[in-house]
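Once you've had a glance at the structure underneath, I'll fire off some questions.
Missing here: one protein chain of the complex. Every other protein chain is in place.
Think of it as A and B in the order they're written, each chain with its own count starting at 1.
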Amino acid sequence: MTFVMALCVTACVGVSIYLLLGRDLKGVAMGVFLLGHGANLSIMAMSGSPVLPAENATAAESLKAAPILGAHVPSPALANMVDPLPQALILTAIVIGFAVMGFLLTLLIITNRSTGTLVVDRLANEPVSTTRTDTRAEPFLPSGTPS
Amino acid sequence: MTSTLFKTAARLIVPLTLIFAAYIAMRGHNSPGGGFIGGLMASVGLILYRMAHGRAALLRLLPFHPRVLVALGLAIAYVTALVPLALGQPLLTSLVIDGLYIGLGQTIHFASAVFFDIGVLLVVVGVTVGMIQRLSEEVDSQHIKESGCPTTAASSTGGNPR
Partner (left out) sequence: MSMALAGFLQLAVVAPPAGGLLLAIIAPVLAGLATLLLPRAAVTARVVLAGAGPALAFVLVLWHLGAHGVAGHTPPPESHHASITHVADTSGTDDLASQVIESSLSHASDAGRLAAPPQGTAVIEWVPDLDLNLAFLADGLGGFFALLVAGIGVLIVLYARGYFGGATEQARADLFRFYPTLGFFASAMLGVVLADYTLLTLVFWELTSISSFLLIGWNRYDKAALKLAKQAFFTTGLGGMFLLGGIGLLGYHTGHWRWSELLQHANDLDWSGGTLKAAFLLMFVGAASKSAQWPLHYWLPGAMAAPTPVSAYLHSATMVKAGVFLVGRMLPLFVLPGEGVGVDIWPGLITWIGAITMLYGGVTAVNQHDLKRIFAYTTVSQLGLLMAMYGLAGFDFDHAGHVVAAAIDLDITQIANHAFYKAPLFITAGAIGHYLSRSLPDLHGAFYKFPAICATMLLAGYALAAGPGTVSFQAKELFLYAIYHAANGRPWLWVILAMTIATAACNVAIFVRLLTTLLGLPGSMGKADHDSAHDDDHGHGEDGHDHHHAPEPGLGGALIWLPAVPLVALQYIGGLAPGVWDRLFGRFERFGYYFDHGVPSLLYAITHPGVPLYASGVAIVLGVVLGLSKLLRGQHIDPHDAIYPGVEAASVGLGRGLFAVLQNGSLRVYLTVVLIALMTCLSAAAWHDPGMIAPIGAEAARAFELPLGVIVGLLIVITALLLPVFSSRIVRVLMLGSCGFTVVAMYVVYQAPDLALTQLMVEIIGVLLFVLVLRLLPEPPQGERALPVGKLWRAGLGLVVGLAFGWITLVCAHAQPEALLGEWFSQYSYHGPAMIDAAGEKTGYERGGGGKNVVNVILVDFRGFDTLGEISVLGLAALGVWSMLPGRRRELCGEPPAQANASSSDPSTAEATLS
């Protein structure tokens, strides 16, 4: 199972690097999103395979239990339950990643407004006006027209 | 987007979503759920409502800036975190009461960490709804600029001063 996860990580990270190296900032934003998936899956994989070890497996249960303590308190050994810690870490990462995505997309809008382009190579040479009054004074700057 | 079917469905679905979000958040300590999920779920419901009925309707439902929610949530979370400090306990210590009597012959298992979860929920709702709302305002205003008339969503306002 871990091997499959490794392949998923490879695909997510590989495609995200491809996008990050692209010319279009929107693609870069997508790349960041995808990179988040790759990282989360990587952490998930490190909690080990969810498949129960052969000696503990029964006909009804072939997977480890979710980290919810049901009837059995105190908890089962981790051999029978998936590790909760990576999940907690990923949960945090997902939400933070979402907030950062919102921030990043807003940055794209602002970048487009103040420079008129989202092409990475052009941005490097563009004099960027960073003052806030710019976005205020021209609230309806046509954003669809490349400079 | 604004078909009658959708609008009607939204009217039904949105309250259900919100209730379910609250439920999920409250039971999060013992079953799958929690502040993050509950908050996100409530946000999805609110955004759905906005898509169906427009910006002004959401403003009627939520007649304040979402940052109020963020501030409130942060305040609750920080207070929950700091109160144990005042009582001589480490930061964020949770008070656990195994059989809290809530009347009507019922007891529940209570952990004060649930307040923290509520704070998280409010922050998540505030952030998510705030971002989406602000971005869709941008889209609306761009639409006004391009077409010369407000979108249907924007035009269906009731003149809410906010």
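By our rule, a contact is a pair of C-beta atoms (placed from the backbone, for glycine too) under 8 Å apart; a residue touches a chain by one contact, two chains touch by 3 or more.
What you see is a predicted model, and the numbers here were worked out from it, not measured in a lab.
Student: Quickly run down the residues of subunit A that touch the omitted chain.
Tutor: 1-24, 26-30, 33-34, 37-38, 40-42, 44-51, 62-70, 73-78, 81-88, 90-92, 94-103, 105-110, 112, 117-121, 124-125, 132, 135-140, 143-146
Student: What residues on subunit B make contact with the chain left out of this view?
Tutor: Residues of subunit B in touch with the missing chain: 24, 28-37, 40-41, 43-44, 47, 55-56, 66-67, 70-71, 73-74, 77-78, 81, 91-92, 94, 96, 98, 109-111, 113, 116-117, 119-120, 123-124, 126-128, 130-132, 134-142, 144-145, 148-150, 154, 157, 159-162.
The rule is short, and it goes like this: only the chains that are shown with their structure count from here on.
Student: Touching residues of subunit B toward subunit A in the complex: what are they?
Tutor: 30-32, 36, 40, 124, 127-128, 131, 135, 138, 141-142, 144-146
Student: Enumerate the contact residues on subunit A facing subunit B in the complex.
Tutor: Residue positions touching the partner: 66, 68, 91, 94-95, 98-99, 102, 105-106, 109, 139-140, 142-144.
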